[in-house]
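Please read through the structure below; I'll follow up with questions.
Note that this complex is displayed minus one protein chain, with the remaining chains in position.
Presenting subunit A:
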Amino acid sequence: MALSGFEGFEKRLELHFSGDNPRPVIGIGLRQLDVKAIEEVLDAVQCNVVSAVGNPFLDAYVLSESSLFVYPTKIIIKTCGTTQLLKSIPPLLFHARQLGLLLCGCRYTRGNFIFPKAQPFPHTSFREEVVYLEQRLPSNLCHRKASIMPSKANTKMSSSVHSWHVYSACDEHRMELETFSNVFTIEVCMTELDRVLARKFYRRPGDGNSGDVAGKEMTELTGIGNINPRALVCDFAFDPCGYSMNGIDGAKYSTIHVTPEHGFSYASFECVGFIDDRHNIGEVLKEVVQVFRPAAVSVSTTCVDQDQEVWTYVAGALEPLGLSCRSSLMDEFPAAGNISFQTFTTHRK
């Protein structure tokens, strides 16, 4: 276990907006944010745009430290390393307000940092993050909850001890949840990646290619391109190692980020899906895990509709791959609905 290294575990922020009263027509909403506004938000977080693409439903940006997705009334930012993600909130709220949009829901989630002492303000602890959120979110978000969903682990590798931190808040109208009740989100965190497979995420020395071109090669060589062949992929390979990709398929996005270095290796997979397609999620998870063959995996599902039980497909997909379920929790959160958190480890240790 390395003493220090790049922090792969991301912080994720999802903000939902609604139009303010006299202007109920939203149109393209947040997608109007101009280049300067987006740069201002990303400067606060300390990252920048590496590549981007848009379709009729959303704009997807690959960042120097993860991803940004902009829908008309929803924005998702996910950043890793030592970025100060929560600092994006004040400029985002400001620019959204200029467009006649008010915050009506917020969800902040993250796993357990491998190097927690390296994190800057306001991410030095979950308590500090919660205090920051409490102070920066407007008062119309009157339902709030913060919780850490733990896991049990009997392994010496601290990076295998995944827990899930959640903070969520919503207004009294509960953000017109019906709008979001047909989608679910899955967030997967993988550590202790198979060393041979992780090596595929290193650049070939002196290849002379740009990050875009090298990224495309990695997508093909690692089988990531096969996970959803229909998706439009924006990929990037960092120097000397590391990889990021966003895939967009209609209104759905998926995103993968890889830190391949041994000692602190990490990969994440996240996607949003329609409830009606939830039975396909098992196949997707299987393919993702087989790209990395990690020793530890944690999966969180978020779904507004309680009856849909998206989380039940997870264990069935991972257990046949040699991953045993060590913990399984579920809790209800304002704005998000039901959040489940399950952890799996191999019998390797």
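Keep in mind that, in the parts below, a residue touches a chain if its C-beta (ideal position, glycine included) is under 8 Å from a C-beta of that chain, and two chains touch if they have at least 3 such contacts; residues count from 1.
Keep this in mind: contacts and distances are computed from a predicted model.
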Listed names "Thioredoxin H2-like", "DNA-directed RNA polymerase subunit", "Histidine-containing phosphotransfer protein" or "Nucleoporin NDC1", with the criterion being the UniProt name of the chain not displayed: "Thioredoxin H2-like"
Contact with the hidden chain (one of A:Gly54, A:Pro90 or A:Pro240): A:Gly54
Listed residues A:Glu128, A:Asp194, A:Asp212 or A:Glu309, member touching the removed chain: A:Asp212
Touching residues (missing chain, whole complex) on subunit A: 25, 27-28, 31-35, 38, 49, 51-56, 59-61, 70, 99, 210-213, 232, 234, 248
